[in-house]
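Note that this complex is displayed minus one protein chain, with the remaining chains in position.
Just so it is clear, A, B and C label the chains in written order, and each chain counts residues from 1 on its own.
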Amino acid sequence: MAIDLGALTAIYEDLHRHPELGRQEHRTAGIVAEQLRAVGYDVTTGVGGTGVVGVLERGSGPTVLLRADMDALPVLEETGLPYSSTATATNAEGETVPVMHACGHDVHTTCLLGAAAALADDAGWRGRLLLVFQPDEEGGSGARAMVDDGLFERFGTPAVVLGQHVAPIPVGVLGVRSGPAFAASDTLRITMHGVGGHGSRPEATVDPVVMGAALVQRLQTVVSREVAATDTVVVTVGSFHAGVASNVIPDAAVLGLSIRTADERVRAKVLAAVERMARAEAAAAGAPREPTIEVRDSFPPVVNDAAACEQVRTAFAAASRWLVVDPGPVTGSEDVGILATAAGAPCAYWLLGGADPAPFAGATTAEEIGNVVADLPSNHSPRFAPLAGPTLESGVAALVTAARSWLV
Amino acid sequence: MAIDLGALTAIYEDLHRHPELGRQEHRTAGIVAEQLRAVGYDVTTGVGGTGVVGVLERGSGPTVLLRADMDALPVLEETGLPYSSTATATNAEGETVPVMHACGHDVHTTCLLGAAAALADDAGWRGRLLLVFQPDEEGGSGARAMVDDGLFERFGTPAVVLGQHVAPIPVGVLGVRSGPAFAASDTLRITMHGVGGHGSRPEATVDPVVMGAALVQRLQTVVSREVAATDTVVVTVGSFHAGVASNVIPDAAVLGLSIRTADERVRAKVLAAVERMARAEAAAAGAPREPTIEVRDSFPPVVNDAAACEQVRTAFAAASRWLVVDPGPVTGSEDVGILATAAGAPCAYWLLGGADPAPFAGATTAEEIGNVVADLPSNHSPRFAPLAGPTLESGVAALVTAARSWLV
Amino acid sequence: MAIDLGALTAIYEDLHRHPELGRQEHRTAGIVAEQLRAVGYDVTTGVGGTGVVGVLERGSGPTVLLRADMDALPVLEETGLPYSSTATATNAEGETVPVMHACGHDVHTTCLLGAAAALADDAGWRGRLLLVFQPDEEGGSGARAMVDDGLFERFGTPAVVLGQHVAPIPVGVLGVRSGPAFAASDTLRITMHGVGGHGSRPEATVDPVVMGAALVQRLQTVVSREVAATDTVVVTVGSFHAGVASNVIPDAAVLGLSIRTADERVRAKVLAAVERMARAEAAAAGAPREPTIEVRDSFPPVVNDAAACEQVRTAFAAASRWLVVDPGPVTGSEDVGILATAAGAPCAYWLLGGADPAPFAGATTAEEIGNVVADLPSNHSPRFAPLAGPTLESGVAALVTAARSWLV
Partner (left out) sequence: MAIDLGALTAIYEDLHRHPELGRQEHRTAGIVAEQLRAVGYDVTTGVGGTGVVGVLERGSGPTVLLRADMDALPVLEETGLPYSSTATATNAEGETVPVMHACGHDVHTTCLLGAAAALADDAGWRGRLLLVFQPDEEGGSGARAMVDDGLFERFGTPAVVLGQHVAPIPVGVLGVRSGPAFAASDTLRITMHGVGGHGSRPEATVDPVVMGAALVQRLQTVVSREVAATDTVVVTVGSFHAGVASNVIPDAAVLGLSIRTADERVRAKVLAAVERMARAEAAAAGAPREPTIEVRDSFPPVVNDAAACEQVRTAFAAASRWLVVDPGPVTGSEDVGILATAAGAPCAYWLLGGADPAPFAGATTAEEIGNVVADLPSNHSPRFAPLAGPTLESGVAALVTAARSWLV
């Protein structure tokens, strides 16, 4: 397999240094298109906004979809890496925010570019490669936008959807799990409406900061009291914004929630509980009107296909270069499942180890390995920093290996 | 008394339409200086930043200080007035915020300009007028900055400090209270430090949103449990900011607190309780470090002088145009006390009725009047809207009447 | 004035050692009746349950009502006094509870017995003494029960209602305040209904412990956010009971609330807010039914008559043995006002200093005195312990002095 690791690393560091928020991946899409064209792909840009599609056809054989995501997060980087991001962007609310590839989508994009080159360079296969570089995975709108823009009508329906997500497990480890692998994700914005006024006269107001704080606390009981301990549920209030001055009670508090569930019945129960609590906290405070509850995005669990996973696992094992594990279900979410569902194709989406293996030395039991993982900065942390070179090498190889097992 | 109400109203509407945040009152100061010069005052600008001083001397007699404040608030106006503000400004944190004269300082400034003209036009007095237009009353830094910039060394020490604050009581009513009249104010910024990470993996984080929410709830007990019901204490969390994305647990939550107290012993107790609770909530969450607690500003109670209040009250009564009441102590705060303390002069600072008297028709008991007041938009509300013409007329007359009782 | 302090102290210690809960004051009533008869009063027992009335008539003159209360509290004594209570009793809920004179009603009863003897021994007055020893002040039912049992129809209507309450201010100090002197008191029992079940399966239950805890926290905001800082309001949850086993989620949580307010408008607002919050917290939890809110007792503020207070104050001053102060309004409550209102007579009810003066040495300002008071065990504390001898002497003298100022 031909991988120019130096060139790939340069692309990676460049992408890392210039992250872009979801739906704003113009620069990244340009680099992707340029790289794909350079190695012979037929490239279409602007699919579903900023999405890029590359196609390479070689005789008759199955169509294999390889997918990467390109968007970054509004996080202020603290990795201390020489190629750290100092970028800012204007978010959907019109605020200026820092931007960082804190979820590793720069790894995904770079690995898929590397695999594109390696497969183009490899004469030994027949079939059709459909490379999908999607926008806005974090916002949950990217896969949907590409499907709605005619992805499969325009570029054909694949036999399988393949992809990977970098994770804080050691480089050299791949995690493959069949069945429900990633959780459903629902993102809500809840606005608690109060009545503003002077900070010294709360009696003339309905304080939305207190209302919002009470709601944050009450929401903890969804997980602790309303679902079974064996259900997989996360309710996170990732943002809370209210007020512009200490001495002015504001009119409203705005909470951003991210909800993860692994089961549709539990998901419905959790969403109903969140709404019930928001309404009741407004009632408790004597709020002038009901809270505004907006669903910002919502995507289903990723359910990996058993046969596709078995095929991937066998191919990985045959390569004799990875330790392949079952990571169990994870509470992270992914919109890759939307691609597979829309295509009616099986999905195999795996975890790509990206952490320095050094701290894992000597950890042999699941518990010991878990302890090391727990101490590493996880995805979305301002300190998330995969070990670039070895991770890229492993990730390119994994994509190529999996794709080749379908190509004839 | 010569008042050109049309001209004054035009100045008022102009100031209202162009509010400026504290320490940024450049346009306002320019208008003030121009108006004062036009009627013969000796004007100095740039005192304590953007403060303006006007002096008019007429033979020998006492120096009377008349004070107004010029700054506005980061509030989005909702009055619907034809001269509403649509202004924005960059605050100290670098954020773009809306600006509005939600506290009525435009009334104060306009009334003092009207009084300046009326007194200049009046040949019947001897003494010295020292007009002080101060910046940043809301931030609590303006009076202090002017004193520190040599206000009294450069312009002389007054025999009395006079001023007024517009309030949602009917036009035609003045509120004079001797003794402690306005509360002490302490503004704190508390940063609760957590450990950020992916919204789906709270176990790898220390969630600062939950920590901040728990602190907001705990702070309610300062007032409800730790001070006597007969103590006057307000603890408001006017702002709460954490996170930029629903699915990223942030590293910190920042709370803006405004604390009002009427007694130094209680003030010390309250500040200690707030600090104790912030530290304990961090400990409860297992935070990686202690909260950061910053005092943003801090000013003492306004204690009106008994003799000066009696003199003002007698002068107002003699004018037979106002209903003069004792409003009781208010929980609002004012840095005018800093001027009086620094000058070693007595202070008389009164409330100026600015509300439409219509809704008060038929309200005769204190309770009935209180009910009407409770329904009106109070200072700092986005709907605070004094009845411009009559309020300006009453406010100019009150300043002139009080000043003339000292001038000989 | 003839006071046998040794005998009185023996009665006091005996009453202190044998406290009885409200409506159970049988032993105490027996001692009171016996003592009154011994000095010549016409005694009626069983008035309004366990109440005792003593009458002494001497020629024509005004009827003066002197009032004491006899009931104790369910508190476990921790004073360490040699005559400490070890008593227990069965309360209205059928539970066995400790009992202690933690509010000083034993002082009130003993002082009135002393005053009864002293006045009987004093030939220098004309008029009619109406001594009222009432049950159940703490439960709020005692004064009402005696009035409903025909107190004034059977024993005549007084010209004035006099009485006193021992307080943690120094012996030798009396506190007289005209106007609203004691707060209104409302006692509520709120039952939050959940759905019980196994402690390991909260998802099959609605947890009333969490619901009750959320309500306790939310109730803090009544005082901190919904009333003005200058309003006098206390909302105390004095009891919280739920569950009998750690591993069984119970069906309900029962909260006992005590609410103090000084103003009828604020009182109505506070009671409405408490009910609103209880209902909303049940809704937030998805409770199977509305909370049960029971008013256990409710009594109005004590409003002292201005002229009667002036008369008492003058009489106390003439005696040259006390320091008479204005204690300000207190948040404690008293049902003595029910007697005065029902009789249509003015009320003068004062505070009787009962604390050792030693720690007050050197405290001269209100703040310094307040600091000492704050460190003393207050009424209802398990460590409340008036300085018996001097307090009894002062209390007897105060009752006699006040009464003599009405008698002719």
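By our rule, a residue touches a chain if its C-beta (ideal position, glycine included) is under 8 Å from a C-beta of that chain, and two chains touch if they have at least 3 such contacts.
Everything quoted here is computed from the prediction, not taken from an experiment.
> For the chain left out of this view, which of A:Ala229, A:Ala272, A:Ala307 or A:Val408 touches it?
Selected residue, touching the omitted chain: A:Ala229.
> Per the definition of touch given earlier, which of C:Glu138, C:Asp231 or C:Asp263 contacts the omitted chain?
Of all options in C:Glu138, C:Asp231 or C:Asp263, contact with the hidden chain holds for C:Glu138.
> Touching the absent chain in the whole complex: find that residue among C:Val52, C:Leu130, C:Val147 or C:Ala183.
Answer from the full complex: C:Ala183 touches the omitted chain.
> Give the residue, chosen from C:Ala242, C:Cys309 or C:Ala388, that touches the chain omitted from the document.
C:Ala242
> Kindly note down the residues of chain B that lie in touch with the hidden chain.
200-203, 205, 207, 210, 214, 217-218, 221, 224-229, 231, 273, 276-277, 279-281, 283-286
> Counting contacts across the full complex, list the positions on chain C that touch the omitted chain.
73-75, 91, 95, 97, 102-103, 138, 183, 185, 187-189, 196-204, 207, 209-210, 212-214, 216-217, 220, 234, 236-251, 253, 256-258, 260, 296, 330-333, 374, 377-382
> At which residues does chain A meet the chain that is not included here?
217, 219-225, 228-230, 232-235, 260, 265, 328-329, 331, 367, 370-371
One rule holds for everything that comes next: only the chains that are shown with their structure count from here on.
> Determine whether chain A and chain C, two copies of the same sequence, contact each other through the same residue numbers or different ones, counting it as same when over half of the numbers at the interface appear on both sides.
Mostly same residues: over half of the interface numbers shared.
> Farthest chain from chain B, comparing Cα centres?
Result for max centroid distance from chain B is chain A.
> In terms of C-beta pairs in contact, which two chains are most connected?
Among the chain pairs, A-B has the highest number of C-beta contacts.
> How far is the middle of chain A from the middle of chain B, if each middle is the mean of its Cα atoms, in Å?
Chain centroid spacing, chain A to chain B, equals 48 Å.
> Using mean C-alpha positions as chain centres, tell me how far chain A is from chain C in Å, no decimals.
64
> Give me the residue numbers in chain B that touch at least two other chains, ranges are fine.
217, 220, 234, 260, 331
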